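Following this message is one structure expressed as structure tokens.
With one protein chain held back, the other chains of the complex are shown just where they sit.
Entry: chain A
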Amino acid sequence: MDFLSGHQPEMLPGNRKLPTQGVIEAPHGTTIVATTYPGGVVLAGDRRATMGNVIAQRDIEKVFPADEYSAVGIAGTAGLAVEMVKLFQLELEHFEKVEGTTLSLEGKANRLSTMIRSNLGMAMQGLAVVPLFAGYDVDRAKGRIFSYDVTGGRSEEHGFAATGSGSVFARGAMKKLYRDDLTEEQATTLVVQALYDAADDDSATGGPDVARRIYPIVTVISEEGFRRLTEEESSEIARSILARRLEQPDGPRAALL
């Protein structure tokens, strides 16, 4: 990072010249959800990118491993966000190789916070990047989630979190479905349910696309490290939810009292 800023400062996200006028139309990523369970944390994202009222991409990938024990899901301007993640991954790996140890989970979360803050100028022009960071804290032996705002403000979320345009609906769904004794399998089902509800009410969030076989990306981070569910596994979850929703379009019902 310091090397990069010394040699090629223009490559850092914060040092770009800002457009002087006008709003840039660029693809935006939409909904990311995460939930913890006793053995770790699950992070998932839908596959849609929108540009205004147009679907820019149907199969974009918005959840990336940051390192062995953490992952980041991105909402906001896709191009900037993907590059931010690339730089973030690089920094974690670089630190690990140079120092011989990995950063603490807090350290990683703080680093991401600084990177988002450096993008504030762009965010003011409508090119915001708002990621969700989830990781397994090896020292405390539990999964943790960090959410951010455009100014780089960082806050740890307990239980579940969502970001992006469909986050309001996803959070509502998770609020009703979340329990603190979920198994890994239940947790993955929960996040896909939440994404389904987000897609149901938010036009910018994509639901499972059975015809094209495009399903949400679901990742699990536990003591064994980062694992992305295979397409088969995530399609299995999406299909079983879809089958239930054919009978009950609004999904599982929570008790009234």
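Side notes on the structure shown:
Going forward, a contact is a pair of C-beta atoms (placed from the backbone, for glycine too) under 8 Å apart; a residue touches a chain by one contact, two chains touch by 3 or more; residues count from 1.
Just so it is clear, contacts and distances are computed from a predicted model.
Of "Ethanolamine ammonia-lyase small subunit", "NADH-quinone oxidoreductase subunit K", "(2Fe-2S)-binding protein" or "Proteasome subunit alpha", only "Proteasome subunit alpha" is the UniProt protein name of the chain excluded from the display. Among A:Lys97, A:Arg140, A:His158 or A:Arg253, only A:Lys97 touches the chain left out of the display.
Take chain A: the residues that touch the chain left off the picture are 3-4, 7-8, 11, 86-87, 90, 93-94, 97-98, 100.
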